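Shown here: the complex without one of its protein chains, the others still in place.
Each chain gets a letter, A and B, in the order it is written, and its residues are counted from 1.
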Amino acid sequence: MSTETSPWEEHFGSRENQNKAAQLGMWIFLGSEVLLFTNLFVGYGVYRYYYPDIFVEGSKHLEAGWATVQTLLLVTSSLFVALAVHYIRQGRQFLTALVLLVGMGMGLGFLGIKGWEYWKHWTEGALPGEYYRLEELPVRGGSLFFTLYFLLTGLHAVHMLVALGLLGWLVWGAVSGKYTAEYHIPVEVGGLYWHLVDVFWLFIYPLLYLVE
Amino acid sequence: MNPSAGSSQPAITYLNHETTVGSWLLTRDHKRIGVMFLVLVILALLLGGVFAMVLRIELLTPGPTIISAMTYNRMFTLHGVTMVWLFMIPAIPSAFGNFVLPIMLGAKDVAFPRLNLASVYIYVAGAGLTLFGMLWSGADTGWTFYTPYSTTSPTAVAPILLGVFIIGFSTIITGLNFITTVHTLRAPGMHWSRIPLFVWALYGTSVIQVVATPVLGMVLLLVFFERVFGVGLFDPARGGDPVLFQHMFWFYSHPAVYIMVLPAMGVITEVVCAFSRKNIFGYKMIAASTFGIAFVGFFSWGHHMFVSGQSTFGSGVFGVLSMLVAIFTAIKIFNWVATMYGGSIDLRVPLLYVLGFIFLLVFGGMTGVAVATTSLDVHWHDTYFIVAHFHYIMVGAVLMAFLAALHYWWPKMFGRVYPERWSFLAASTIIFGFIVTFLPQFLLGNLGMPRRYYQYPAELQWLNVLSTAGASLLAFGFTLIGVYLLWSLRYGRVSTANPWGSSGYEWYSGSPPAPHNFTEAPRFEREVHDYTVPEAPRVY
Partner (left out) sequence: MTPGEDSLAGTVEELFRRVLFLPEQASTVAKDVDHLHYVIITTAMVAATVIFGTAAYFLIRFRRRSETEVTRRVEGTLVWEVLFVGVPLSTFLVWFFVGYHDFIRMQTPPPDAMDVYVVGKQWMWQFTHPEGPNSIGVLRVPVGKPVRLLLTSRDVIHSFYVPAFRIKQDALPGAYTQTWFEVTKPGSYRVMCAEYCGLKHSEMWAEVQALSPEDYEAWMQEQRRGLVSRRDASPSAPEREEPHKPARQAASYDAQNPHGEVMYGERGTLAERGERVAAERGCLKCHTVDGTAHIGPTWLGLYGRRERLTTGETVVADEAYLTESMMKPGARLVEGFEPVMPSYLGELEAAEVAALVEYIKTLRGARLETIRSEGPVYEPIGGK
């Protein structure tokens, strides 16, 4: 029977096997997550096909410059999270916590910019569905673009929040010495999740901001 | 077959090593989780069954009978929601899969026991929210939640949508757990080519669960947002396309049929082998066809939309792909029958259910091919023919397999044997009652009675009365099963470790199994369902 204090679960047979299981489980979960977004991407594709011009116009309404900054922030943060995995494998817990915190800071920066963007849309009335007030674009199509915009970025932001919580938990674990060079699988798995959230953005960003 | 097999029953079992309520509610033991799911899904079956009986009684007369149209519309919605999401999808994987999959692989537990426990509570939370929605006002949209009706209906659709969304996570977790378990926790000697076909079926199911459930979750969430926040993604007034919802919905809900049917087919494979005392005919073909169904199932959703204005060519492609599913199913049916060849067949109740299963699946499958034939579906779409067809598959086939599994693994789970004669009576009643219930519905569909009809043309009454009569037989059969199974828990004969003389891998453990499944590490030296030697496998 597994004891409460040891992170090693007995039923796996060996530690390698537990690491393997944790990673496989995470990958399956990530696959599942990807499909969560599929609907929205499909919806985007279909409605873009219905209203091509309106979607291009809608895209011009967004802050492409700031979105590029956001993209850079996220990509860099992924680098730091990758570094964290590297450090924890060597058992350097303090450095791990540090780079994770830097990564989290960038994530928060990303969310800050997003929040500012949302506020801007709020004031100009570029809101989803029945709250849509923007006059430059017709409701048929225009409101759909902003519905999809808010759903895609909103769902992504929710994932960001979850991922930030996860990183925070990893920082705590690293500082308190729970993770060692030997037992580093949570950092690896948590890092995977962060990268996935990052990758989602790399799909959302061109679709919403760049496509002409 | 070998009475000595009973001698090595473990004295301490998963049932008696801890008996407090807390030890059940906070257990991480996959067997106890399986039993908890079994109780939950049977409750759901009961609830859905009551809804079904109310519907059938209402349809006794062409006009209003006992309930109003509004109540009727809620009833069929709740019947569908309960049966599909609360019963059928978790029934075999979460209850029996959780119980026997690790044992079949020689593992002590599933890969993530804590997540497994969480899946129970997520299910309870989702089911609770759904029930709350039902009691509050009960949706009247049909279980398919088609927009724009579902976004404008005055009933409480939102909590039910959210409840189903939450239950989806329970399904994903179970799938994730099974896949990881199969990959990482197989006992020494359990090669890929030895994995029992029930496990392969669960594996295929898990893949669908992990891949398709999030899609459903998202689409239900979109309808939820549309109702609560008015985001209007499917609203024609804002340029949205209500048919897009149907595509997204069926992208999950068609594969969902295979989430229900694949585990059922896995059960059938195990039971046919055990009672024919034969290895399976065409192991690889059955495993391959499982994945064939899982794969093709994702590309046939459009056959629900032949008359919704989708392109003629699109309908043709979806029609052909749907027929491929029938081919994979046919392979399995032929292989099961071929397995009986040269066997030593003992017609016990589980095998009787298997015969019922094959019978209903042949008709359900053949009518499935018929409705995939585009021109015929135009007449049958949304009529009672479709209702009869999917009940043949889902109730007929899945429920038969569920009952087969329940009887086959009852001694394994609880160490007691159910009364043989009563179970024969119940099984015959159910199979006969089922045919009487749903055969007239094929004819009603041919006559053109649309589904979800509160009132119908008077000339169709006698067929409806026949169908209701069959439904009461079904209700009687289920009551009988409930009574004798509960009775057997306390008064039934104590089972030996391997009452069927099966050489399936799950019988390598005791009945009921020890807390960690085996008292010593099992060695899987024989092929699964190897009956070339008279001894039953050793109990570890």
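Throughout what follows, a residue touches a chain if its C-beta (ideal position, glycine included) is under 8 Å from a C-beta of that chain, and two chains touch if they have at least 3 such contacts.
Just so you know, these numbers come straight off a predicted model, no measurement behind them.
If you put the hidden chain back, the residue from B:Gly34, B:Gly126, B:Gly175 or B:Gly319 that touches it is B:Gly319. Within the full complex, the residue among B:Thr383, B:Thr468 or B:Ser495 touching the omitted chain is B:Thr383.
One chain is missing from the display, and on chain B it is touched by residues 1-2, 63-64, 67-71, 73, 136-137, 140-142, 146, 148-149, 152-156, 236-238, 241-243, 276-279, 281-285, 306-309, 312, 315-316, 319-320, 323, 326-327, 330-331, 333-335, 337-338, 340-347, 355, 358-359, 362-363, 366-367, 369-370, 372-376, 378-379, 381-383, 443-444, 446-448, 450-457, 463, 501, 530-534.
Criterion: only the chains that are shown with their structure count from here on.
Chain centres here are Cα averages; for chain A and chain B they lie 35 Å apart. On the chain A side of its complex with chain B, the touching residues are 1, 9-13, 17, 20-21, 24-25, 28-29, 31-33, 35-40, 42-43, 46-47, 50-51, 128-132, 139-141, 143-144, 147-148, 150-151.
Put simply, chain B touches chain A in their complex at residues 107-109, 111-113, 172, 175-177, 179-180, 183-185, 210-215, 217-219, 222, 225-226, 229-233, 235, 238-241, 244, 248, 516.
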